[in-house]
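Missing here: one protein chain of the complex. Every other protein chain is in place.
Now for subunit A:
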Amino acid sequence: MNERPSPAASRLAAGATPAVSARGLTKRFGELVAVDGIDLEVPRGMIFAILGPNGAGKTTLMRMLATLAEPDTGEASIMGHDLVGEPDEVRGAIAMTGQFASLDEDLTGRENLVLLARLWGFRGRAARERADALLHEFDLAEAATRQVKAYSGGMRRRLDIAASLVVTPSVLFLDEPTTGLDPKARQGVWRMIRGLAEAGVTILLTTQYLEEADQLASRIAVIDHGRKIAEGTSRELKAATGSGFLHVTLGDPGQMHEVTRRLERMLRSQVQQSPEGGIVSTPVASAVEASEVVAALVAAGVDVSGFSMGSPSLEEVFFALTGEMGEADDTQGGDRT
């Protein structure tokens, strides 16, 4: 959990206009309301995560904030500049690393960065020096003269993020920065994101993984079907979900209803049933509470054939927040240990 405000965040503290401020942002594609009246306020210097399953509207929301798509209704400002009225000022203050690499595959890593440096206004040698400094910072110096098409997924991501930092942006948008990366590359990107926040960059990132939001962000907004269904610190969201989920595997699935009733009485929280595996799951406050619950079940004669605890998956957060199963089919966020 990352609750410590970065030094830059405290330096810039109250008084300044928020880095991102949105009211009622809405985007339709024909009948489909991809983003439905989203309010957002991201203070300067913060890492803010937008958490939601595939198709929730994360990319569409980011594209609007990065001036790539125009909102149908609603308004937003970035660093005090209105999105629609002052797009060029907004573009001068932001950088976006999209969900899919925005690099020229035919060019080398270095050429990609020199190209962007020149577009920002670095001339001749200054552009080359800026590119080399970035390649060095992002551990890509050795691959500098190779074509991007020969890069690995992790290298591409790093270069793509470096490409967003030619000029240090006030606000950096990262759309699913670690999706598709192996754990080691993911750790690398996380460290990079933390480093940027330390340097005072406001970061708005999207993710499908609760764990990622938890690891990086001071605040998390949960969105689904284009709507924001919850927002808070990781701790607040977990309070709504419990600190983790207890999964109990029943030796006799016939006891499922009885066990469910018992757990609901004991914990006063919602219980999920997965009849196929004979598993019941419920949020618990702590590992101690979980062990007490299991002991009580055994004492009451329930045939417990196994149990485990895991941090809540995105699916379980949705379940806790909305009382219904989320559409998330991706449970990578929950490490069932």
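For the reader, a short list of remarks on this structure follows.
Going forward, a residue touches a chain if its C-beta (ideal position, glycine included) is under 8 Å from a C-beta of that chain, and two chains touch if they have at least 3 such contacts; residues count from 1.
Everything below uses one rule, namely that contacts and distances are computed from a predicted model.
Not every chain of the complex appears here, and the one that does not is recorded in UniProt as "Transport permease protein", selected from "Serine/threonine protein kinase", "Transport permease protein", "Cell division topological specificity factor" or "LLM class flavin-dependent oxidoreductase". Between the chain not shown and the residues A:L115, A:I229 or A:L321, the one that touches is A:L115.
Touching the chain that is not shown, out of A:R91, A:R128 or A:H225: A:R91 (per the contact rule at the top).
The residue from A:L32, A:A199, A:A287 or A:A300 that touches the chain not shown here is A:A199.
Mapped onto subunit A, the footprint of the missing chain covers residues 8, 63, 66-70, 88-89, 91-92, 94-96, 98-108, 111, 115-116, 118-123, 126, 130, 133, 136-139, 147, 163, 165-168, 187-189, 191-192, 195-196, 198-200.
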